[in-house]
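Here the complex is missing one protein chain, while the rest keep their positions.
Per-chain residue numbering starts at 1, and chain names A and B are given in the order in which the chains are listed.
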Amino acid sequence: MKEKTRRIVAFYLMISPWFIVFLLLGLYPMLYGLYLSFTNYYGFNMNNLKMVGFHNYRTVFTDSEALYAMGRTLLVTVINVPLGTAIGLSLALLLNRNIRGGGVFRTIFYLPSIVPVISSVLMWRFMFSNDGILNSILNLFHLPRINWLGYDYATVSLIIMLLWGAGGGILINLAGLKGIPKELYEAASIDGASAFQKLFRITLPLMTPVIFFNVIMGVIGSLQIYLQPILLTGSERSELLTRPIQNNYLYVVHAFLQIFAFQRFAYGMALLWILFIVILLITIILFTTSKFWVHYETEQEG
Amino acid sequence: MNVGSSKWGTSVFYVVLIICSLVFLLPLYLAIVNSLSSWYSAPTIVLTGFHFENFIYATTLIDFLKFVKNSVIICAIVLFTSTMISGLVGYAFARIKAPGRNVLFMIVLSTMMLPGIVTQIPTYILFYKYNLINTYLPWLFWGLGGNAFFIFLYRQFFATIPKELEEAARIDGCSIFRTYWNIFLPMSLPVVATVSIMNFQGTWGDVMTPFMFLKQDLYPLATALSMITYQEPGSKVIIQQVSLAAGILFMIPVIITFFLGQRYIVEGIVTTGVKG
Partner (left out) sequence: MKKAATLLSLTLLLVVILSACGGNANSSKNSDATDSNLSDATNTSAESGEVVTIKTSISDGELSKDQIAEFEKEHPNIKIELDPVDATKLAAKLATGDAPDVIRVNGVFDVPNYVIKDIAMDISSQIETSSVINKDDLLPIADVYRFDGKQVGAGPIYGLPKDWSNDFAIWYNKKAFETAGVPLPDPSKPLTWSEIMDLAKKLTMKDGDKITQYGLAASEWGKTEPNFNNMLQYLLSAGAKISASDNASVNFDNPAVKDYINMWVDAVKSNVGPNSLNNDQTSGGDLFTQGKVAMLIDGYWYGGVLRANENTKTHLGDFGMLPAPTAPGGKRVSPTGAATGAIINKNTKHPKEAWTFFEWYFGGKPADDRAKSGWGLPIFKSKVSLLPQDTDFDKQVYQVLQDELKYSGDYLEVNPYLSNSGWAIFDKYVQPLYFGKSNVDEAVKGMTKDANVVIQEAMNAIKK
């Protein structure tokens, strides 16, 4: 058998565990979920479903709330992902060395991703409140107080809170930095390269696969945010039934409200399938750009 | 990379580090302070007492140990299988060219693009038909199938390993699998450690999946703490102080794992001398 065929067989064998489980446990629920989005499913009428064709999908495009929420979600993503990626990488660069107490600091910076969302959001609500820390700081500089959770600043606050969790990327970034051969830096030092040059000529280029990973996962995650805005500015009655302030009304929040508050299961699923397509398209676009800036050792065409 | 080469630089560096740390420590600090307060007291930002017995109540008012045991079982099932299989799949996507690879990889990623609620009900129906509800078998299957997030992560790391190495192995007559097992995997231990830590953290902290497919007796700790409240019999208010104490106990294994793991990644092993 030819080498090429051998490699192709190896490829399929190696991915087969994932593929088989996907076919058995992943695909059927997805197709079933897709099917439900074409019915009048309402949470209890599984035995009495009626096909409604593209009705739910057409409704999405006439639903001004859904379109508004999609806009807000894209906005939050466009700000959150680049900043979050940059912060995660900077923290890792800062802490990627043998310093006194380095392990403790690294652990502390990672804490936001360990603490359950509910308790961290609760803390932020108090930080953002009228007498909270942020307004106290403004006070210190004789600046007027801000209603951080009101109409005008709620999205800023949401993004601050999301960026606070950016330390969660520290682990992946550290592993990435560890993978850069020390010899490269040694050789550069001998050539008299400055720290700045080393960062831009060695570290960043070799970190692009990790940065790419963080960007893709950031986009996939950001477009699906729902818990933080609900907890930040919704009332506490019951998480999934409350509505955050208008400016933080994100797309998945809208979909979840349809399902949990209004029992419009089918419509909510249609909304989420459209989101799926949006995320897929953005991901494919990002992948096609990857060959221009992501450094791989093998060819990864798109 | 020597920002803090001077004494001045070092001090500034530490001041910045400490200020940042305080911001990150705040939720944990508040949790600790409040978990040590007396029952039904108002939320506080300063230490008001040392009611360490709250930690004992946290483990006795509910079947804490049973839920810990369930968590350990689930984590044990998922941790090894998913970490290993994801690596294998990630390697294939990173290093072997085959028709359909890109489409298949997009399918891997696409499984993360659909909010779980769409598939939860159909998955329940599927599991119900095959008697998988109220068993840990789904976790075994999910583990054996690998995890999309980790497959992607592995792929990114394996893609950076110099191709000369692979070619050398090929000339030596190494099979593809042996190249992965004997060369790529040992070189990627920081990644394996990263995946293990994140895998443990994700499984340990998952609330909704176990809630959906398991009955109360089989809940892991995360689900139990979210669904079962600390209350006195008949009372309608949660004993927040005990709840927070339980939350802290819940986080300890994750914090310890991370602390040990990051040290291993950053300071521990010396990677094999690979020339770029």
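Just so we're on the same page, a contact is a pair of C-beta atoms (placed from the backbone, for glycine too) under 8 Å apart; a residue touches a chain by one contact, two chains touch by 3 or more.
No experiment lies behind these values; they were computed from the predicted model shown.
Participant: For the chain that's not shown, point to the residue among A:R6, A:R58, A:K182 or A:K291 touching it.
Facilitator: A:R6
Participant: Suppose we count only contacts with the excluded chain; which residues of chain B make the list?
Facilitator: Looking at chain B, the ones touching the missing chain are residues 38-43, 117, 120-121, 124-125, 128-129, 133, 211-212, 215-216, 227-229, 231-237.
Participant: Kindly note down the residues of chain A that lie in touch with the hidden chain.
Facilitator: Contact residues on chain A toward the absent chain are 1, 5-6, 8-9, 12, 16, 19-20, 23-24, 27-28, 31-32, 35, 40-50, 125-126, 128-132, 147-151, 233, 235-237, 240-243, 245-246, 257, 259-265, 267.
The definition used in the following text is that only the chains that are shown with their structure count from here on.
Participant: Report the inter-centroid distance (CA atoms only) between chain A and chain B in whole Å.
Facilitator: Here chain A and chain B have centroids separated by 16 Å.
Participant: Residues of chain B touching chain A in their complex?
Facilitator: Going through chain B, the ones touching chain A are 1-4, 13, 17, 20-21, 23-28, 30-31, 85-86, 88-89, 91-99, 101-102, 104, 106-115, 117-123, 125-126, 138, 141-142, 144-146, 149, 151-153, 156-157, 159-163, 175-177, 180, 188, 190-191, 193-194, 197-198, 201, 205, 244, 247, 251, 254-255, 258-259, 261-263, 265-267, 271, 273-276.
Participant: Spell out the residues on chain A that touch chain B in their complex, using ranges where they run on.
Facilitator: Within the complex, chain A touches chain B at residues 6-8, 10-12, 14-15, 17-22, 24-26, 28-30, 32-33, 36-37, 93-99, 102-116, 119-120, 123, 127, 164, 167, 171-172, 174-176, 178-179, 181, 183-185, 195, 198-199, 203, 206, 209-210, 212-213, 216-217, 220, 224, 226, 252, 255-256, 259, 265, 268-269, 272-273, 275-276, 279-280, 283-284, 287, 295-302.
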